[in-house]
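Removed: one protein chain of the complex. Kept in place: all other protein chains.
Letters A, B and C mark the chains as written, and numbering starts fresh at 1 in each.
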Amino acid sequence: MNRLTELYRLMRRIRAFEDAAEIASQGGVAAWGLAAAAKPALVRGPLHLSTGQEAVAAGVCLNLVREDLLTSTHRGHGHTLAKGADPTKMMCELFGRASGYNKGKGGSMHIADFSVGMLGANGVVAAGIPIATGAAHALKIRKQPHIVACFFGDGAANRGPFLEGLNWAQVFKLPILFVCEDNRISATTPTGPMTAGEGVSARAQALAIPSIKVDGNDVEAVDAASKQLTAEIRAGGGPRFLHAVTYRFKGHVSVDPGTYRDPVEVAAALKLDPLIVARGKLLKQGISATAIDAIDTEAKDEIERALAVAEAAPWPDVASAYEDILDTGAGVWQ
Amino acid sequence: MNRLTELYRLMRRIRAFEDAAEIASQGGVAAWGLAAAAKPALVRGPLHLSTGQEAVAAGVCLNLVREDLLTSTHRGHGHTLAKGADPTKMMCELFGRASGYNKGKGGSMHIADFSVGMLGANGVVAAGIPIATGAAHALKIRKQPHIVACFFGDGAANRGPFLEGLNWAQVFKLPILFVCEDNRISATTPTGPMTAGEGVSARAQALAIPSIKVDGNDVEAVDAASKQLTAEIRAGGGPRFLHAVTYRFKGHVSVDPGTYRDPVEVAAALKLDPLIVARGKLLKQGISATAIDAIDTEAKDEIERALAVAEAAPWPDVASAYEDILDTGAGVWQ
Amino acid sequence: MSTMSYAQAACLALQEVMRADANVVALGEDLGRGGVFGQYRGLPQEFGPERIIDTPISEANIMGAAVGMALAGLRPVVEMRVIDFALCAMDEIINQAAKNRYMFGGQGRVPLVARMPIGIWSASAAQHSQSLEAWFAHMPGLVVVTPATPQDNYGLLKSSLASGDPVIYMEHKELWGVEGEVTAGVEVPLGKANVLCEGSDLTIVTWSRGVGVALEALSTKAFKGIRPEIIDLRTLWPWDRDAVFKSVAKTGRLLVVHEAVQVAGFGAEVAASAAEATGCKVRRLGSPRIPVGYAQVLENEARLSPAKIVAAAEALLKQ
Partner (left out) sequence: MSTMSYAQAACLALQEVMRADANVVALGEDLGRGGVFGQYRGLPQEFGPERIIDTPISEANIMGAAVGMALAGLRPVVEMRVIDFALCAMDEIINQAAKNRYMFGGQGRVPLVARMPIGIWSASAAQHSQSLEAWFAHMPGLVVVTPATPQDNYGLLKSSLASGDPVIYMEHKELWGVEGEVTAGVEVPLGKANVLCEGSDLTIVTWSRGVGVALEALSTKAFKGIRPEIIDLRTLWPWDRDAVFKSVAKTGRLLVVHEAVQVAGFGAEVAASAAEATGCKVRRLGSPRIPVGYAQVLENEARLSPAKIVAAAEALLKQ
């Protein structure tokens, strides 16, 4: 399979996952002026979809190996899947089942698969940055030949840990790739007017961290930049920064209709769907429409199966509420 | 009195204050491997001296008016005096007396004179930055024609609030002058190796905040840069940044012998004492040595008087320990 | 008097105060669209972006700036979205806001209201479900307010905005949509509890979301033969010791109920104080010392319920 096909397949799997999760969440969270549905949704908690941003996850993560580590954001399904997690166990987690990655304890906002180096989504904006920095520091101290990929949003670049983490990574010359997934919005607030100066790349450069800015909807561009940057990091060059500009197709959470956005802007962005872009390129490369459609169907089928398994999966035991917490003093009293 | 004479006089007053406070603090804090003295020192608490850094306080603050506001650091005596505070009330505070600015509640680390717009030293590195930003925001909202000067050290530029505050100030185009008093050390740790990139100016510029770097031991240079920057701010230009490179003559606190520093470096730095530099310039301008000596004597005398008043000043009442705290519920129970 | 939600009651209070005092401003993320819970709805339209301020995502600076604003003459309302994010601004809340007045010997005042919604809500799991009122009650310099009803959210917010000292104002996320009668102009004083029903067998002291759960137990007759006196504390600092001690003098038994973790929760303060002052029998009901889990069955372990309250009351009567 050629590189672009592989990238496309991964993006399609993420899209299929996000679409299915979105439907399963309707009527879940009661917010954004909406009441919760009478019948509880299959996905109850807040669901931050990465629909439209798949090229960033795919283009970066195909340049990682299993032993590399990754920290993510509240919008973490794509990164998790791209790092090699099993969509069935992910869907089980979103459904709050015992067979989910976190045994139903975390849900979407804490999706993780430590076994493939995916150290977790995070409910706190920018909180993954110090954690990723420390993980990279550990790799260096322990002389392990791997790297860390640290994803965060454009909104995160205005929080203190962004400065603290990037400074630290450069001071200790750590093997870490910072990836700003810039969808130009922070919840309901356009990020531009909240961000001084030339933005994230300029901030990285002020810390002497080399940075590349790419069209984050062009998966080949993301892939190429990631290839270069990860190679430099693996060669001992210290931290690197990737600024990928993309767009969030959905509301902030799945039940947010996103009415605060200009419909013209949204319509224009939808035309630049990374899947449409990649499909066009595949066709140009001579891959047949049938072959591409087959990838799409395969991805959807995979997620259909995941949904079915998740819906049938068992709930956590009550007893498990008291597990995975302190050993010290456990069993003595809660 | 010409400008340089005025600047010199202010620096000399600060130096006299610091020297006197230093002596009064010997045997105070039991740290840095030293035991506390048998007889309690007149200044009991940690004392961070700005000896050697007087040119920054003086050069900036002579460009401020009384209604302008200022936030400071743990090393705040110079800023306080330069903003117009009374050294006697300052010394009383250092001595923990009821007649001190804070009624003996704060000591050196919280020296403040709100009546001249000096909103306080701070025991937390970088904590003054958000406060200064908010004060500037208030001035803008309340359409007051004044500005804020926000002092912090080189070490503070690695903490998150540095990014958050500077970004905020630029986003809201606030009337604030950020002053990095760069003495190249953070407690016992040289700041350079802990700081990525080109340093603080580069960080300010990445946020599109215009910055000037000056020799912080040349009070005329500090004054000239401050004059320009404050004028730009007053004209509505938004935030400005001053990077003043200087040197800390003393240990981190007054009882710290500073043995972790290279004696050669210290000796070289002492030759660049801002008072020596300014004195040389005054002599070149034709001011007589006698006239300069008179300024020195006057400054020392002023501080001698402050010491005498402070030593005789009354201690706070026990009752005052329960004052200046919540009104709500006060008097009901503690 | 009119019917409105807990969120709308807060909007009304803030609107009235902002109309009366040009120095009152609100700042936080996403406020320009009325706040993610609608707790500022309508205000951006009326007061514009200079007074309902959209900020960068930077909780530390939001809180720190509010301290500076307060020192320079404004009366800021700070929105932290959920209390969990206020953890990003702890130095600013504790070392800067709470201590300012004292540490500077009364030179300045910090009249700000920091809103930081608490509680379990909509499967939001460990990082969006905390109730940390005990932390702030422990901290000199802070007023701590926990409204339970629309009327109280209106009345307590108005009183908080009139406080000259920093107020930690904790709305409960599960209460945003709860409707009730609100009489404009009725302020609820800080430090006064609300005795919701009289009883003789035990005193139940609670606040915030606990109030509705206790009243649900009452209205569904879950208490069977037991007649509890139920008190909504409303503010945790200052808290109404007189009302509580008066009640336990009558009932001889105190049950403190809260959603926060029981260990070192504010229930411990109320129970210990009552035991010290009156020698009454005490018991607490709070969450086990576990993070809030995502799945319903896990989340429920950390949640109050009428059944849990009744069981605790029965246990206390046997104690």
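Going forward, contacts are C-beta pairs under 8 Å (C-beta built on N, C-alpha and C of every residue); 3 or more make two chains touch, one makes a residue touch a chain.
Since we're looking at a predicted model, the values are computed, not measured.
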item	value
Omitted chain - touching chains that are shown	A, B, C
Options A:20, A:61 or A:124, residue touching the unrepresented chain	A:124
Contacting the left-out chain in the complete assembly, out of B:2, B:115 or B:188	B:188
Option touching the unshown chain, where C:33, C:138, C:192 or C:308 are the choices	C:138
Option touching the unshown chain, where B:52, B:76 or B:104 are the choices	B:104
Touching residues on subunit A - with respect to the absent chain	69, 71, 100-106, 110, 112-115, 119-120, 122-124, 127, 129-139, 141-142, 160-161, 164-165, 167-168, 171, 323-329, 332-333
Subunit C, residues in touch with the chain not shown (by the definition above)	84-85, 87-88, 90-91, 94-95, 98-99, 102-103, 125-127, 132, 134-135, 137-141, 237, 260-261, 263-269, 271-273, 275-276, 279, 281-284, 289-291, 293, 319
Interface residues of subunit B (partner: the chain not displayed)	28-33, 35-36, 40, 44-46, 96-97, 102, 104-107, 109-110, 122-126, 155-156, 158-160, 186-189, 194-195, 260, 315-318, 320-322, 325, 334
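To be clear about the criterion, only the chains that are shown with their structure count from here on.
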item	value
Relative to subunit A, chain with the most remote C-alpha centre	B
Chain occupying the middle, per Cα centroid	C
Distance from the mean Cα position of subunit B to that of subunit A, given in whole angstrom	45
Subunit A and subunit C, separation of their C-alpha mean positions in angstrom	34
Interface hub residues of subunit B, defined as touching at least two other chains	160-161, 164, 167, 171
Set of subunit C residues in contact with two or more other chains	55-56, 58, 60
